[in-house]
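Heads up, one of the protein chains got dropped from this complex, but the rest are sitting where they should.
Per-chain residue numbering starts at 1, and chain names A and B are given in the order in which the chains are listed.
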Amino acid sequence: MDVSKMPRYVGPVNPSMYPSLTIGLCGLGALFMAWFFVYEVTSNKYTRSLAKEVVVATLAAAFLGLGSVFLLLWVGIYV
Amino acid sequence: MSSKSGLLRGNSLGLTSLLTFVILALAWFVGFASRLFAIVRFESIIHEFDPWFNYRATAHMVEHGFYNFLNWFDERAWYPLGRIVGGTVYPGLMVTSGLIHHVLDVLNFPVHIRDICVFLAPTFSGLTAIATYFLTKELWSAGAGLFATAFIAISPGYTSRSVAGSYDNEGIAIFALQATYFLWVKSVKTGSVMWAALCGLMYFYMVSAWGGYVFIINLIPLHVLVLICIGRFSSRVYTAYSSFYVLGTILSMQIPFVGFQPVRTSEHMPALGVFGLVQIVAAMQYTRTRVTRAQFLTLFIGGLSVALGVGLVGYLSLVWGGYVAPFSGRFYSLWDTGYAKIHIPIIASVSEHQPTTWVSFFFDLHITAAVFPAGLWYCVKNVNDERVFIILYAVSAVYFAGVMVRLMLTLTPVVCVLAGIAFSLTFEKFLKNDDHFRSNSSGSDNKQYDKLKKQKGYEGSEEPGTSTDGASPSEDPIGPNVRSIVSFVMSILLLMFVVHATYVTSNAYSHPSVVLQSSTSNGGRVMMDDFREAYHWLRENTADDARIMSWWDYGYQIAGMANRTTLVDNNTWNNSHIALVGKAMSSNESAAYEIMRELDVDYVLVIFGGVIGYSGDDINKFLWMVRIAEGEHPKEIREANYFTESGEYSVGAQASQTMLNCLMYKMSYYRFGETRVGYNQAAGFDRTRNYVIGKKDITLEHVEEAYTTENWLVRIYRVKKPANRNGVKYTERKIRPAGGHKTSSVVGRNGRKGSLKNKAVVVKGKRPVTA
Partner (left out) sequence: MCKNIPRYRMKVLIFTLGLLAALALSQDVKITDAERTVDISSQLAKVNVALTVQNNGKSALSDVLFYITTDEAAHLAHIAATIKKKDVKVQPQSAVQGFAVYKVVLPKKIEAGASETINVEYVLVQSLVPFPEQITQEETQHVVYTGNAHISSAYPVEKEKTTVIFGSGKLQSFATVAPSKQLGEKVVYGPYSNTAAKAISEIRVHYENVSPFIVATTVERLIEISHWGNIAVEEKIQIVHKGAKLTGSFSRLDYQIDRRGKKQPCVKEFKTILPAAARDIYYRDVIGNISSSSLKVRAESVEVDVKPRFPLFGGWKTNYIMGYNLPSYEYLFADGDKFVLKMRLLDHIYDGMVVEKLTTKIVLPEKASNVKLSTPYTVNRRPDEKLATYLDTEGRKVIVIEKNSLVDAHIQPFTLEYQWSRLYIWREPLMATGFFLCLFLAVIVYVRFDFEITKDSASEALLGVQAKVEEVEKIVNERIAIHKRLIEAVSTFKGDKEEETLKNTRAKIETERAELKKKMSGIVGQMKTLLPAASEKLNEMEQLESGIVNSESAYIEKTSKSTTKNSSEDRQWTVRVNGDTNKMKDIINSI
């Protein structure tokens, strides 16, 4: 095995993208989260629909999850 | 939100709760962010003095576990006495941050305990804001609550104790205070045992966090007492207070430091008395419906007087018998501001125990100080059970804040609540933009929504023009011009508050005081890191068990940063030990050496600001050392000896000999006479006091300079081991037969007769000369 012949490893995301990715993803996530919570507050047990709740929650979680990973990377916690 | 008014208005309900949530979150964020000035300017570091102890204790707890922390005997403090830390701290703060650390650790999210400590206070200030929202909402309306939230989030009076790095009990205690009050108000309103029990639990948290819980345990009984007196007693109050008192007292006794105090000290007796009174009143109410009026009156007067008499006699006899401690000095000093200076100089010597000046009311509260009386007035006008509480809270807090600067902290929340009410009412009056909603009985949501909009404007993008559009002047006696002017002025006031709060937070309250900052002539920043330089030197280059003597102010820092044994520290529990250190500092070198030898002192640390003009140094604190020493050793130390002939305190040429020869003076100015701070200054010019020092050729006999920091701010001296006895020449060692038979009396060199040591010597009486 010759190290010098191997390609160099570059991270999957350019570090200069971290801030915009964080803000974008977390913002979207917060939007979905707000939707989710407003729905939870306004609906009652007769009007609530589980499918809608789960879908919105999943979307919010996905965006927030990715966003928070990039937030960690942005502040210098390389996970 | 009541579901009735929310019916068929799902969207408006959703919007309202979303807006409320967003505003609370923003308030939290703003409160958090505005407390980070110190981090941005300096670094993530624990500030000042007490936080260093809290940090050290927390680190100890995290390392050794909770039970070991409770049993911790700290042999590194108060040498040679030591300190039982577990039993003499309020563990709430340490447990809170330890718990957060533990949870994060379990989630595999390692954060250094120092960072948790640093960021704890800003985080909790957000919680305080939310607790304030709920309290105000219970007292008045949700709109007022949002105003109060915004105020408390940035109010300088609270920020001063909760900036990042200020890791102190107050940081979490104000949250506990507000939450306890909220739960109390809630339980009085509902009369439900659940809320009262929650109140008791929150009170327990408060007790675990701060000694200021005594304020709660006196204010709540006072509230109950006043409710009884003005005829507002009800079964709700009875349920609330009985549950709260019993649960709260029992829980509070679980804190080792509090222990049996709730039943054994006078500070807690009013609560017990009111508890008894509540039972009697409840019994009276019960009997009133069942007996005739005449019987009732007899029962009432007889019963009440007997109960009061028995209670008072019982209390006095318990105090006399020593079962219940009388009121402490700290308590008296709250009523008589001159008390502490005479009787407990150590309390008076702390700057934050001084009476508050008018300026600091404005400085810490700004417009809220001017507006909150209006809120108080509205509360008095529309009084109900819970508003009685806020009135009492406001009145007592104002008084205490006037007595002690430190208690400004307890005033700030109530001021924010009342200012929130005042602003909310004013805006409600001048900003209502649609009469249609007012005629509607379910208008509270709309009103609230209205206020939310304003609130948001206040947070940042204020547009006064939009606030009045759509106002219909049809029925309203207030014209649109008046409306716009009033709301404009109010918005300007709010903006000014924001500007002031930011300014004060960034300039006055965000200094770690461990690192000093000064600016050069061309605007650059110079960090003076002398404290840490010295502490790190001590940590690395002295023996692990070295004992360091310093004035008590620096005890916690030495323990925390240098990890060395100290003689006295900021936990000023032993006055005589502090007085002994004060005596050593104010005695001459050889007398001080005796004391230091007795106390096994290895190093002495003094803070000296003469080179850079730092005013908080030991020479400026020196008079307090003298005073405290005089309190315990009035024969050796007298304050008057340290003044010049004209009665001034000076380090210059006029200073008295006692001053010039005391250890503190010598250690501060050792070799300072050879320095020159500027070209046009004389050698040995003290920049802090603007004097040329009185004695320039200081020689030290029993101590030697061990380390002095870059700017001379911290000077550390090594206490020398006792020197060998002076050698005796061989010729003198021989015993000379002194010329035959003259053995009975040996005449010394100065021609006096020798005498036996410790032999009673008769001194001829002499009339004492009184000055």
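One rule holds for everything that comes next: contacts are C-beta pairs under 8 Å (C-beta built on N, C-alpha and C of every residue); 3 or more make two chains touch, one makes a residue touch a chain.
All values derive from a computational prediction rather than experimental measurement.
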Listed residues B:63, B:594 or B:705, member touching the removed chain: B:705
From B:53, B:535 or B:593, residue that would touch the chain that is not displayed: B:535
Absent chain, residues of subunit B that touch it: 3-4, 7-8, 10, 43-45, 108-110, 514-515, 527, 529, 532-533, 535-537, 539-541, 561, 671, 674-675, 704-710, 712, 718
Absent-chain interface as seen on subunit A, which is shown: 1, 3, 6-13, 15, 29, 33, 36-37, 40, 44-48, 50, 53-54, 57-58, 60-62, 64-66, 68-69, 72-73, 76-79
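We take it that only the chains that are shown with their structure count from here on.
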Interface residues, subunit B side, partner subunit A - complex: 3, 10-11, 13-15, 17-18, 21-22
Residues of subunit A defined as touching subunit B within the complex: 34, 37-39, 41-44
